[in-house]
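Input: a single structure, listed below in structure tokens.
The complex is shown incomplete by one protein chain, all other protein chains being positioned as in the whole.
Residue numbering begins at 1 within each chain, and the chains themselves are lettered A and B in the order written.
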Amino acid sequence: MQTSQAAVDEHAHENPALLHHFATAEQQKNAAGLGMWLFLAQEVMFFGGLFCAYLVYRYKYFGDFGSASQQLDIRLGTTNTVVLICSSLTVVLAIRAVQLGKRMALVFWLLATILLGLAFLGIKADEYAEKFEKHHVPGPSFNYHELLPGQEKFPAAERQYANPHHAEMFFSLYFAMTGMHALHMIIGVGLFGFLAYKAWRGKYTPKYYTPIENAGLYWHFVDIVWIYLFGLLYLIDRHR
Amino acid sequence: MGHLPFWPESASTNAGNVDALYIFLLLVSGIMTMLIFTVLTVFAVRFRKRRGQRAVQIEGSNQLELTWSIIPFCVMMVFFIWGAVIYFQERTPPQDADEVYTVAKQWMWKFEHKGGQREINELHVPVGRDVKMIMTSQDVIHSFFVPAFRLKQDVLPGRYTTLWFHATKPGTYHLFCSQYCGTQHSGMVGWVVVMEPRDYEAWMSAGGGNQPLAVTGEKLFSELGCVTCHRSDTQGRGPDLAGVFGKSVLLEDGRTVIADENYVRESILEPAAKIVRGFKPVMPTFQGQVSDEQLNALVDYVKSLARPQSGQPGNTNGVATPQP
Partner (left out) sequence: MATAVVSDSGERETYLNSGYGLKSWLLTVDHKRIALLYLMSITFFFFIGGFFALLIRLELLTPGGGLVQSDTYNKLFTMHGQVMVFFFVIPGVPAVLGNFLIPLMIGAKDLAFPRINLLSWYLYVIGGILMIYTILNGGVDTGWTFYTPLSTEFLKTNVISAALGVFVAGFSSILTGLNFIVTIHRMRAPGMTWNRLPLFVWAHYATSIIQVLGTPVVAITIVLVALERLFHLGVFNPALGGDPLLFQHLFWFYSHPAVYIMILPSMGIVSEIVCCFSRKRIFGYKAMTLAVVGIAVIGFLVWAHHMFVAGISLYAALIFSLLSYFVAVPSAIKVFNWTATMYKGSITYQTPMLYAFGFIGLFTIGGLTGLFLACLGMDVHVHDTYFVIAHFHYIMVGGMVMAYLGGMHFWWPKISGRMYPEGWGKLAALIVFIGFNLTFFPQFILGYMGMPRRYHMYPPEFQILNVLSTAGATILAVGYLLPMIYFTWSMRYGDPAPSNPWNAAGLEWQTHSPPPTFNFDEQPVVTWEAYNYDEMDEIPEIREVPVAN
């Protein structure tokens, strides 16, 4: 007659990472992967609400949104985009490293990802500070007096200005969307910090690196959200 | 009160239509419920556990599944179509309805008739005529609900919504606010007083010295400077408004919109939203400078402007004549 505890011990012997309620390591890996994909599905819906609001108001206040978008610093935005894409690359390299059993390379690439993530957040903070200085932060101190896109070609007396309320709407959504994204980045950086520590302690091997893989999925997702944000917030009406 | 107990009064053409639909729904639902209850009871008794008798396992029947999917669905389509027809009628006001402007606020109803008569929480209307409410809110979402008419419509801040009815029976009927709006939501009630035509005329003139809404609007149009740009001669920097109400307008970005109450209201508060083709976007906004009541007057004035050189008045209640 076997006690449940003995069964657990037997499992632990085979594979230290195998949790007691799973029959095989593969089942555990598949479960974790499916769980992460479902989590990402709900994240899509979460950001989806914000994107929906953005699309409604972009359609309604077309010109004003274009004007407000031009107030964002496109160089910083583009830099951030490159930073995040590179960080997705470092994530992939980290996974490659652990697949090849290279512990120090794994730690290195995880730390590189963290560094790039922090760079992103730093640049974002700089952008937010600039918005604060220009009084483009929604609320009592908001003050907006800018032209609609393409108005420069008209004589000064005839130029049209954007509606400040509608511009404020753009910035409300800008801060909500990039703020929510930044929050997810911060969580991601924290997560990778934890993983880097565990990796340094040798927890991940070519046989078991599921947490790295799933964290990688999360990071790629946050990256993709940024790609959409960049396009919708920074790049509209730039041609005018 | 002369009507069935536990049944609302019927005082509009719509009420009878809705009641007929309701009774149909009740009958069908009642039959369905009785059917299921009866079958359940019969089965519960007939197939109760008996010694020596075991249950007979039945896998299912695709035929039955299809039957009891398709037949209820067809019945439901009858519900849908009947309801849709009534709804379509409810949401299509007739052309020459009498109009009443409504401003809802926490926690009262303010009405203004075209002749300038103002009421609070009590609405006088004539029997036997189409009446259209043009409504907006000063603060939160309210809802204009008259059970005797079987009608309601949410009243929104920032835009107009409309509701029309044709009262059939003189009397005094409940008016309720039916969208939760804060502390005194259940106190935001009133009465719709439906009057015989003669009594209604008497009531209209009894107020004494009311200025018709469109005349108020005309005065505002001048005071606020609208008249300097919106002229019928070629010097106008703004479109000539004579006869524009109710027509299609071609916008600068290619869209075509109908110049309804919401269009006029938006043009005053957010002129840059829709620029008429051929004009420059130079109109200033009057947001914050005009109250909802003043907006109603301006809208009614624009409505009243007749077609240029058509000889036909735009609206029997209209007062203003086109600029010479």
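Everything below uses one rule, namely that contacts are C-beta pairs under 8 Å (C-beta built on N, C-alpha and C of every residue); 3 or more make two chains touch, one makes a residue touch a chain.
Owing to the predicted nature of the structure, the values given are computational and were not obtained by experimental measurement.
Although it is left out of the displayed model, the omitted chain contacts the following shown chains in the full complex: A, B. Screening B:Thr161, B:Thr216 or B:Ser267 against the full complex identifies B:Thr161 as the residue touching the chain left out.
Remark: the residues of chain B touching the chain excluded from display are 6-8, 17-18, 21-22, 25, 29, 32-33, 36-37, 39-40, 43-44, 47-50, 53-61, 64-65, 68-69, 72-73, 76-77, 79-80, 82-88, 90-91, 106, 139-141, 143, 145, 147-148, 150-154, 156-159, 161, 174, 176-187, 189, 270. Although one chain is not displayed, chain A still touches it through residues 1, 3-4, 7, 20-23, 27, 30-31, 34-35, 38-39, 41-43, 45-50, 52-53, 56-57, 60-61, 138-140, 163, 165-166, 168-169, 172-173, 176, 180.
The criterion applied here is as follows: only the chains that are shown with their structure count from here on.
Put simply, the C-alpha centre of chain A and that of chain B have 46 angstrom between them.
Listing the residues of chain B that touch chain A in their complex gives 270, 272, 280-282, 285. Within the complex formed with chain B, the residues of chain A that make contact are 63, 158, 160, 163.
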